[in-house]
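Heads up: the structure comes next, in structure tokens.
The complex appears here without one of its protein chains, the remainder shown in place.
We call the chains A and B, going by the order they appear; numbering starts again at 1 in every chain.
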Amino acid sequence: MKRVLTTCPYCGVGCNLYLVVGDDGRLVGVEPSVGHPVSRGQLCIKGWNAFHFVNHPDRLTHPLIRRGGRLVPASWDEALALVAGRMREIQDKHGPDSVAVFSSAKTTNEENYLAMKLTRAVFKTNNVDHCARLCHASTVAGLAATFGSGAMTNSIACVEQADLFFVIGSNTTEQHPIIGARIIQVCQNGGKLMVADNRKIRLARLADLHLRHRNGTDVALLNAMMHVIISEGLTDEEFIASRTERYEDLERLVAHYPPARAARITGLTPEEIADAARLFASADHAMIIYAMGITQHTHGVDNVRSCANLAMLTGNIGRPGTGVNPLRGQNNVQGACDMGALPDVYSGYQRVTDDAARAKFQRAWGVRGLPRDVGITSTAAIDAAAAGDLKALYVIGENPTLSHPDIRHVRTALQNLEFLAVQDIFQTTTADLADVVLPACSFAEKDGTFTSTERRVQRVRRAVSPIGESRPDWHIICEIASRAGYSGMQYDSPDAVMEEIAALTPSYGGISYSRLDGPGLQWPCPAADHQGTPVLHVGKFARGQGVFRPADYRPPAELPDDDYPFVLTTGRNYFHFHTGTMTRRSRLLHREERFPYVEISPEDARSLGIRDQQWIHVGTRRGEVRVQARVTDTAMKGVLFMPFHYVEAAANLLTINALDPEAEIPEFKVCAARVRSTP
Amino acid sequence: MKSLTLQQVQDFLRSLTSDYDVQAPIALPDGTRVLGRLDEGPLAIPGGRVDSKPTSPFFPQLDRIFAYRRGSIAMQQPVEKPLLVVGLTAEDADALTFIDEFFAAEYRDDVYFNKRDRSAVIVVSGRCGKDGGFLKIAGGDCDLEFVCDGERYVLVPYTEAGKRLAHRAPEGDEVSSIADLQAESDALPDDDRQVLERASRLLQEDRVPEEFWAEIADRCIACTACNLLCPTCTCFEVFDWTRGEQIERYRLWDSCQLAGFMREASGHNPMGEEHVRTRRRIHHKLAADRTRWGRISCSLCGRCDDVCPSGIGIKAVTREIVRRFGIEKENGPET
Partner (left out) sequence: MGRPPTRQQAPAPLYRPVPCTVQSVADLTPTEKLFRLVREDGRPFGHRPGQFVQVSMLGAGEAPISVSSSPTRGPYLDLGVRRAGELTGLMHEVLAPGAEVGIRGPFGTSFDTDAMRGGDVLLIAGGCGLAPMRALIQYCEDRRDEFGNVTVLYGARTPEDRLYKDDLAEWSRSPHLDCRCTVDEAPPDQQWDGNVGVITTLMPPLEVDPQRTTAVIVGPPVMYRFVISELEAKRLRHDQVIVSLERHMKCGVGKCGHCTIEHLYCCLDGPVFRLDEIIHLKGAI
């Protein structure tokens, strides 16, 4: 028996846990890490079951190559040569930008760095992106513009220093459970809680104020709250004066949002909005916590900016117990962004359009001609593939045929490619379409680092040997690079990759494996003697002054009408993660939520004659799926909620491919739907 | 009675590895203490209860029941080397006697006894708790006890196996009595125990209303840790995996805090509501088991209170029960 300390592979909270390895070398359980500053010996149910899928019989154990229409086993040599060869071939024919790489928020920092290096240094394109496009692209854009840094401003430990939480668009106890539970504990001891979410989530049940506003009306709500705060003189004038600029822009804009107007848009009462504003402004330490409910909209960036505006207006930033705190979904989505698995930046958000940055990376990588144009996003890549402009795609640990909006469109797009390589731990529906499938190691079989939502860079450690012939992603990526003729990606271990990252990435400058034996380091950590940064923007914003960037309310792209009278909003449940490849192969998690379902309010169910647990059809203009009805007062009248984990009834068959103009994030949170109870 | 230095204890345990699969408190890199093999990390005898489930050597999180291949079934066999589990606290040992009884009752659970039979258990107690605290002396419920007097460990055997083990220990100082330590142990406060007893009575008298459980349940995030780490929680799920030609049947720790725990194929679910599940967790330990087995099945090890992210471990909840429902409204005495 052996125990290996590592980081949970599920959400961005970044709990540490011990994997227990049995005498036969297989994982047999999980034990908590008592010394870890975030988890403190506690885990949510996903963490407790994180060992389970690793040894599942469905794991991919050898490379597969499509021959005669079927995927058949092949050698690594053959598979790797084919990937490198086909990518090169296609580029030779159609130019460098005819290929793209999807990196993965499930893989390590080192692997994301390598994926972006492969894309840029070897394939000479900036077409690299990952699933942050689908979750927090709006955060990265919105907070970078206002504060100068697109990450959670504070730390998880700050929860215990806050007096008030404003949770908007985050089902925290289910999606970031350990943070959610800490909020509950603080509120038991007198902390105040305000929840803005029309689902009656667990936190809403415990809240002092629950705002059930219409989906996609957050900007109106936030603007009206700021209207009240300004008109009642509840602002933090000193903060505004000393730390921010363009306050007048905000004042001017929110003047147009008296609560009465916002009430019409949001469906709330003017009093509720005013109460919310006063409650928020009354707190010494108010913490704004948000997630996908804010970001996944065609106005996601506006939502994010509005949250930032509210925090600055009341001086709730740059101090412990305050801040604008986007909770990042994936274990390493923060890291994947930090590593530059994005079409516009290198690691550390250094812009590809910046000549100096480009020169620096050219020098370090020993290459010339790094592309200067921003690449395409993953959502745009799908459209480009459909249009025939993108010819080849290398997907690492992502499952766009379930996770992207309007998956019928995604499937057509991927089928339209000349070449698709998929690297994963299970045979996903995306891998089903691939020309080559590369079996990767899971988190339990490799070394590396993940960066949690609070910017904590921490170790992932190998506990068991690779399953079958699977190889760590970093190893595979480097092999492809060398086969594509680049000699600058040969490393003995992820450790060496981190050295390179640190050398090239100011915010990771002081990070090295030798410093990560303990609980990790929170970036910015610019130097080897720097202790990391728990709270951002103390005394000064990353960009100098914070800037107010007010936004007008814009309705979602598709609203209910007579044919499609419901709002459909999508998300996750507590037991599953994203497309369910891991959680649906974990016995207890699977047992808890076995079937696809839709939450529907008791009123709507009654008027449609639908019983709880009845199988019904939910349809939109894009498609229709069969799911179990879950009649619950969690759902508000007129709103349906559906998790997107289920391949047999994919929520993303229904969602709309409408994007935020700046962040190109899809509007997963609103589309128009109808319900059919006939069999 | 022999008394050994910590160093001698360590050497002694090491010497036993030839005959036993020794699992003792090991300090892991971040300070977590678990029951592990001696080569897994530094032995950490002092420090009180281990952070992992102390009964897991006999009832691990995942356990293979059998493997089937080409018409023949290979059932799990008794372990080759008997287990020697060191470092349970008195509370843990008490819990172990409970699950021993549970797994033996009616149908004897051989998957458990494959590990438990022939095993030996050593409790560590005395002046070696966390932050210098005193650990209650078990005075039984195990084969051998190491009672720490602050410097040395006095070996107190209770069973034949314990005597044989003690006999194999190196010669140390002889100690004639641990009476002073016993007195210190007896003087330990038992407030928690009293609260537990009172809550147990209130539950048996059905004086805790549904609304109370609903209130507690609102805070439970169903992480399952309270069950998974509890030394007397024994519930498990069973599942099969097909791996090529081999079919494997496993059991896996389960939790009554999950909605699927009792959901039937028809969708009917006797524990479908959160408050019913929350009540189950506490009621089972304090009332149901008392009715069935004649004893409360919470040994007050303290794990569920430490590990619950929402602050609703059994001590917290029973304190609340006694505070809110413990005083007879009108005439009756306090319960």
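Basically, a contact is a pair of C-beta atoms (placed from the backbone, for glycine too) under 8 Å apart; a residue touches a chain by one contact, two chains touch by 3 or more.
The model shown is predicted, which means the values in this text are computed figures rather than measured ones.
Though it is not drawn, the left-out chain touches B in the full complex.
When the missing chain is restored to the complex, the residue among B:80, B:131, B:211 or B:264 that touches it is B:264.
In the complete complex, the hidden chain is touched by one of B:11, B:40, B:109 or B:215, namely B:109. Across B:254, B:306 or B:320, the single residue that touches the chain missing here is B:254. Against the chain not shown here, chain B presents residues 65-66, 68, 73, 75-76, 102-103, 105-111, 234-240, 242, 247, 249, 251, 254, 256, 261-266, 268, 270-271, 276, 279, 283-284, 287-289, 291-292.
Note that in this section only the chains that are shown with their structure count from here on.
By the touch rule above, chain A contacts chain B in their complex via residues 1-3, 5, 16, 18, 20, 22, 27-36, 41-45, 47-48, 51-52, 56-57, 173-174, 177-178, 180-182, 184-185, 188, 202, 205-206, 517-519, 574, 587-588, 591-594, 613.
Listed in rising order, the residues of chain B touching chain A in the complex are 23, 28-34, 36-37, 40, 51-52, 56, 60-63, 218-219, 221-225, 228, 237, 239, 241-244, 252-255, 258-260, 267, 306-311.
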